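Here the complex is missing a single protein chain, while all its other protein chains stay put.
Our next item is subunit A:
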Amino acid sequence: MNTRIPMIAAGALLATLPLSVALAEDGYDAPADWPAPMAKHNMAMALFDRLEYAVPDKGHEELVWDFQAWYGGDINRVYLKSEGENVQGDGEDAEFESLELLYSRLIADFWELQGGIGYQGGVFSDDHAERGYGVIGLQGVMPYGIETDLAFQVSDEGDVSASFEGEYDLRLTQRLYLQPRTEIAVAASEAEAFGVGEGLNSVRVGMRLGYEVTRRLAPYVGAYWQKQYGDTADIARHHGDPTEDTGIVAGARLMF
């Protein structure tokens, strides 16, 4: 029975009313060569939540991606997540702001606990500072339908940081939606090479207007505002980068 404890625990979390009648534990007497009456299916899915070209007011134009893919069953999944950008015209390679491989487990109806390893740095080259990190996060849907991704990172240098992303789809018509989103980054210690200061790093707020041509393809346009704070802003100023910026984006949400 002991091996079933994790399964039962998950079942209990999932059941809104886990009132189970006591049942005998023996199986039913199907011969071994019979198939299972119901197959168990693993699924896979890949999503570019954002694949967009950003034109900021002050900074450089960028190609930005926000990607995630998963494979697995109802409870246990493996995730591959990545966010990054390729700054246009700076002669440098694209950069993974994050590239993460995560194990994910459903711990409540709307919440997955995720943990794994991540990488930050250049995609093809060593144009950018690199670091590896461990990550633990919570991904899910908050009441009122706010899609949430909260993650804590500890880098190979021991730097601790956290990020929050939230977005919400407001349905204007069956295919047209308005999507406010926000990203907040904080850090417990400075990592200057990555432009990270201690404390609140940055806040980014955006709004996108998308049209679902199909459920799998939704081109959109949008605008954002972002600001850096405290030490992080100082680092940016030191590099001659703006600490507050607005911009417009055009791109698509793609699901495979």
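To be clear about the criterion, a contact is a pair of C-beta atoms (placed from the backbone, for glycine too) under 8 Å apart; a residue touches a chain by one contact, two chains touch by 3 or more; residues count from 1.
Note that contacts and distances are computed from a predicted model.
Engineer: What protein name does the UniProt record of the undisplayed chain give, "Copper resistance system multicopper oxidase", "2Fe-2S iron-sulfur cluster binding domain-containing protein", "Aminotransferase class I/II-fold pyridoxal phosphate-dependent enzyme" or "ABC-2 family transporter protein"?
Structural biologist: Protein name of the absent chain (UniProt record): "Copper resistance system multicopper oxidase".
Engineer: What subunit A residues would touch the chain not displayed?
Structural biologist: Residues of subunit A in contact with the hidden chain: 4, 7, 10-12, 14-21, 23-31, 33-41, 43, 45, 74, 106, 109-110, 141-145, 170-175, 215, 255.
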